[in-house]
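Here the complex is missing a single protein chain, while all its other protein chains stay put.
Now for subunit A:
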Amino acid sequence: MLLILSWMKGVFSLSSQHNTVPFSVKEMIAKKQKQQKNIGEKVMPWILLLTAIISILTTLGILFTLITETFHFFGDVPFKEFFSGTTWYPFSDPGQYGILPLISGTLRITFIAIIVAVPIGLAAAIYLSEYATDRVRRIVKPILEVLAGIPTIVYGFFALTFVTPLLQNFIPNLEIFNALSPGILIGIMITPTITSLSDDAMNAVPKAIREGALAMGATKWEVTWKVVLPAAVSGIVASIVLAFSRAVGETMITSIAGGSTPNLGLDVTSSVQTMTAYIVQIAQGDAGYGTTIYYSIYAVGFMLFLFTLIMNLVAQWIRRRVREEY
């Protein structure tokens, strides 16, 4: 070992004869060890770990906030009333807290959104992935994604001042605040989610499978319907579940154009209230800290959180399954 080292030293000193600074491997190692004692090297991983842990703290913060305040809420309102009551009217004395009308409002708007978004979103995804040239796809896909980037307040404004008056021409008994118009706008908002993710899923289908079917004489539509769609189905379903979850959590469009009348039923032409719109209504008003009404927004928020969390986990689970196939 020593022999090798001294030989190397000879080599190095030979090659560095032009330079006046002589150095040895030993010195280099010592210098490097000194460098490793550098504070940055020791401390940085821990600082970075802390920044990564912030995300866990955020989750814990959300859970802690929602659970403790919801706990207060259930001190005032029985469990059974909350889940099976059919009237949501917190402003009476005592207030009535049956969440079903809020869920009904949320689901009505969400289903309208899904009815709008799934056909358009899927059709656009099929066009982009199967029919469009690469150039068209590269241009059109980002433009479509602009639809998802527009602030929701803009959609709310558009729903209230443009879509509702427009629909009133066709449906005379449509109220100013209704479930239809925000539902359609949320549908448009989530369309790019479905298009983009389904397009990715269809693109992940190996080209060889497509070419095999085309070589057998199938038309493009037959390839799409019988080969590509079945292969990409989990990705497509995951995109729809994700879009559904986004529609449930959407707040501003429903607050502005949906109204604030919690009611049960299937009517989409009259004013409704979603879970998110209720939270906004109370937070905006001056419900005193510590009142049942104040705690109720956390209970509703907790329901919303659980609902979207479950949907997101389902979407992730479905998507993980597709990854294992290829």
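The definition used in the following text is that a residue touches a chain if its C-beta (ideal position, glycine included) is under 8 Å from a C-beta of that chain, and two chains touch if they have at least 3 such contacts; residues count from 1.
FYI, contacts and distances are computed from a predicted model.
Hidden from the displayed complex is a chain whose UniProt protein name, among "histidine kinase", "Electron transfer flavoprotein beta subunit", "FAD-dependent oxidoreductase" or "Phosphate transport system permease protein PstA", is "Phosphate transport system permease protein PstA". Between the chain not shown and the residues A:71, A:91 or A:221, the one that touches is A:221. Among A:47, A:216 or A:266, only A:47 touches the chain left out of the display. Note on the undisplayed chain: of the listed residues A:65, A:87, A:168 or A:203, the one touching it is A:65.
Residue-level contact of subunit A with the missing chain is found at 28, 32, 35-36, 38, 40-41, 44-45, 47-56, 58-59, 61-62, 65-66, 69, 119-120, 123-124, 126-128, 130-132, 140, 143-144, 146-147, 149-154, 156-158, 160-162, 188, 191-192, 195, 217, 219-222, 224, 242, 245-246, 248-252, 255-256, 276, 279-280, 283-284, 289, 297-298, 301, 304-305, 308-309, 311-313, 316.
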